[in-house]
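As you look at this complex, bear in mind that one protein chain is not there, while each of the others sits in place.
And then chain A:
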């Protein structure tokens, strides 16, 4: 892996200001993510993970601090986001949803069609391309979301617990599919999850956040060689230990935030 820094987050803080009751979502978050790296951000709920991602996605502004996403070409979008759920637009067909980013950039029709077809094929939605999302299951809808983000070919991908609402089996299948698409494109991915298993399976590096106000407190490398499977992660003794470490940390944080 080359060591160019792709995402550089520098001392980011976000405060939600309300009269009498301001909430610090997270503070002094600094993080560097390398080109092609898959980083999972794990933390107890309410630690500001989603807010951090939304700031990177340009949906919210930080209260202080800066971030940069390195870009080497002008015609490529900086980032595309895979939303939690319901991020699929119901009045567009599967195909139109996948093509959404490309169409919004008004790229040549032929290119849009090719790119869309390629990713529809990749996620196994080719034969559903003309249907409306209401006719598809939750797992299928998340496939649309993933295909839409990859088809847009951005500098980095942001994923906000994309599998959180899926049942266990669908989750495994989609995680596997995500890894296979990712291994082809080698995009830089910043992925939020509260599932330790998911983080161990997917990421090169896990970043742990504390309960609110969120701060980064620990980083863990995941040295398992790729391609990985859930069985490998489960069978790996070192990973089992890591799981416990992260688990304990989350427990402590949840306890602490209750006090």
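Here are a few things to note about the model shown:
Note that in this section a residue touches a chain if its C-beta (ideal position, glycine included) is under 8 Å from a C-beta of that chain, and two chains touch if they have at least 3 such contacts; residues count from 1.
By definition in this document, contacts and distances are computed from a predicted model.
In the listed set "STAS domain-containing protein", "ABC transporter permease", "2-oxoisovalerate dehydrogenase subunit beta" or "Paraquat-inducible membrane protein A", the entry agreeing with the UniProt name of the missing subunit chain is "ABC transporter permease". Across A:38, A:83 or A:190, the residue that sits in touch with the chain not pictured is A:83. The residue touching the chain not shown here, chosen from A:5, A:23, A:104 or A:240, is A:104. Touch with the chain omitted from the figure is made, among A:152, A:175, A:210 or A:242, by A:152.
Seen across the whole complex, the unshown chain contacts chain A at 54, 57-59, 77, 79-81, 83-84, 86-87, 89-92, 100-101, 103-105, 132-134, 148, 152.
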